[in-house]
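With one protein chain removed, the remaining protein chains of the complex are shown where they sit.
Coming up: chain A.
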Amino acid sequence: MNFARLMTSLACTALVAAAPLAAHAQADKPFKIGVPTFLSGAAAGPFGIPAKNAAEIFAAAANAGELPAPYDKKGFGGRPIELVVIDEAGGTTKQVSEFRNLVEQQGVDMVVGYTSSGDCLAVAPVAEEMKTLTLFFDCGTPRIFEAADYQYVFRPVATATMDNVGAALYVSEKLPEFKSYAGINQNYAWGQDAWADFEGTLKSAKPDAKLTTSQMPKLGAGQYNAEISAILGSKPDVVHSSFWGGDLEGLILQGAPRGLFKNSVVVLTSGETALHRQAKQIPDGTIIGARGPNGIFAPENTYNTWFRKAYNDKTKEWPSYPSYHMVQSLMAAKLAYEKAQGGDAAKVPTKEDVAKALTGLSFEGPSGKVEMSLGKGHQAVQEMVYGRVKKDADGNIGFVDVVRYAPERVNPPEGVSSADWIKAGLKAAN
């Protein structure tokens, strides 16, 4: 009997002694982040690889404690960051399987990824079902948080609504004399939504402007001679395009020698990614967007200075907007994790604690201020910037007529869908 009591006492003592050790071991365990981003296909070059580079730069700097304050604690609240980068190519079914694999097989603590809106829409309910903290870093569709409520899903970058609302406001204000417009957008959700938002905003911002033609070629079509002819023949004053990647570069290559950029003012809402390779082909006067205050439109602040230098040191190139989106999302995650620790570096916060800290978060990153103010605190807004290309004598690209739109001017108010807000003439914004 005495022996049994002795053993019980010893076991209890061992358990009590081991508890802090276990907590300590958990606190030292790497924080695994799954990063699905395009590593193959047409979206890899302009989006996936820059985003992967940004994630690696962030992880290395965070692990070394070299990020600017308040991100200067090592890792995630002291836990070293470990990235699990996977390819986003292959479609939504594959991505849902890959997501499950990341969580169940790889044991990631968080997922930060996805450029395709289709992938985001497909993964969001699965992430919620699996109770996995998931931050979408680049997809644009506003429908994610307008159509459903989530506890574990966030997007610390703005939706594409502000790209196209901003573009319509910009041409209405900067080109008051324009009378007609045309569009060339890819024939899938991204292009159709972009065109609907641009055209819908023009209906209230410039009601007398007439549509000449709306071209919707297939994604990845490559050949745009017929579309360019149709646009040139319809003689619009303004041409809107949300083309991205190889399609965007193809449009510039084929349109420039045919006078598309000379005869009309062309608005490229995602044009910033093409600047890095096509400075020579993009003519003066082209209106360029960077999906927020990213890249060439990023403000001068400590975070941007650090990021540009770190990115250039690693890749010998300057960062484009997908890389800004990635680093911004990771900063949000790190800040929320450390906020959830409540100053106790040994504490390992629960997923629910981190989700609570992310909800409604306000923070500064390389592209300035970010506020998670839509989608019940799960969706970020930022300012939107547009400018017109003006090259110097050596052909280096600069910008004139740069306009920065405050977030509330180009994003719907909380509780109102983008489509309804645009249909109502952006009334809640004024």
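We take it that a residue touches a chain if its C-beta (ideal position, glycine included) is under 8 Å from a C-beta of that chain, and two chains touch if they have at least 3 such contacts; residues count from 1.
As a working rule, contacts and distances are computed from a predicted model.
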Hidden chain of the complex, named as in its UniProt record, picked from "Copper chaperone PCu(A)C", "4Fe-4S ferredoxin-type domain-containing protein", "Branched-chain amino acid ABC transporter permease" or "Heme exporter protein B": "Branched-chain amino acid ABC transporter permease"
Among A:227, A:272, A:338 or A:383, the residue in touch with the chain that has been omitted: A:227
Omitted-chain contact residue, chosen from A:30, A:45 or A:118: A:45
Contact with the hidden chain (one of A:115, A:213, A:270 or A:294): A:213
Candidates A:29, A:277 or A:390 - the one touching the absent chain: A:277
Residues belonging to chain A that touch the chain removed from view: 39-42, 44-46, 48-49, 187, 213-218, 220-223, 225-227, 229-230, 232-233, 245-246, 248-250, 253-254, 257-259, 277-278, 281
